[in-house]
Every structure is written in C-alpha cells, then in structure tokens.
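A single protein chain has been omitted from the complex, and every remaining protein chain is retained in its original position.
Presenting subunit A:
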Amino acid sequence: MTTRPIAQDLFAETPRPHLIAGRSRTTGRIVFPFPEGLEGQDCDPVDLASEGTLWSWTVQRFRPKSPPYAGPEAFTPYAVGYVEFPGQVIVEGRLTEADFAALRIGERYRTVIVPFAEDADGTSILTYAFERVEGTAA
C-alpha cells in the first residue's frame, strides 16, 4: 500500500520515529512544527527526542467539524495530549491509547507514525501520534 506523510518535514520515519522542530538562531527557542516562511529562515532543524512524558491530556468525544477536520466519517473518540520532551519543547498530538482510564500525567510516551485517513486513490496518509510506553510510570 502506498503511503504519504500528512505534511513534509514534520517527522522522521526512522526505526525510532521522532518529530522535527526548529531552533531559532536568534533566541535559541525551539518551536514545533518547523515554521513556514520567513520565520523558518531563522531556524535550524532539530530532531526531538523519541520519548517524553505526558504533560496533559483530554479525550475528543465528538466528531470535530469538517473542515477543518479531515478524519474518516465514522467517528471513534480519540485521546489528545501534550508530551514534554525534556529540555526541548512540549508538543500536542493525538494519543494512540484507547483505554482512556489509563491516561496519567507524567507517564512515558513515545512518538509513533500512524495511518490517519486515506486519499481518494487509496493512498494512506500518515501522521505522528504518541503511544504509551507500558510499565514506565514516572
């Protein structure tokens, strides 16, 4: 099956997938995603750590309006959270954890690349998400 990332230069599909952020050459501040346009010209790409800790979370229990939401018509509630990559930045993303009762601030999560939706020609669109690392409560 053919696949494509949902956006260019958002993540690296290495054996240990990670996100790509930008570090400002002027201020040293790390921003995610890597900024478009003029702001991006001041930034160097930075590989974020492949694991971090859950900073906060919630569950999206109703289907968001389309646009902008481009997910499948059939809706299953999904968890959303922020994961802190220590010393780098805190990033928002979907959580793959389906057992919402298992969501705890401070637990370890790793970056994974997951199929999100399909193009009309069947190409699978990939995005990043965060997956709970079992048995590693902080």
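Following the convention adopted for this analysis, a contact is a pair of C-beta atoms (placed from the backbone, for glycine too) under 8 Å apart; a residue touches a chain by one contact, two chains touch by 3 or more; residues count from 1.
Throughout what follows, contacts and distances are computed from a predicted model.
> One chain is missing here; what is its name in UniProt, given the choices "Ethanolamine utilization protein EutJ", "Cell division topological specificity factor", "Acetyl-CoA acetyltransferase" or "4-azaleucine resistance transporter AzlC"?
In UniProt, the chain that is not shown appears as "Acetyl-CoA acetyltransferase".
> For the chain that's not shown, point to the residue among A:P15, A:P68 or A:G122 touching it.
Residue touching the chain left out of view: A:P68.
> Which one touches the absent chain: A:E36, A:E73, A:D99 or A:D121?
A:E36
> Touching the missing chain, which residues of subunit A?
Listed in rising order, the touching residues are 6-7, 10, 21, 29-33, 36, 55-62, 64-65, 67-71, 78, 80-82, 84-94, 100, 105, 116-117, 127.
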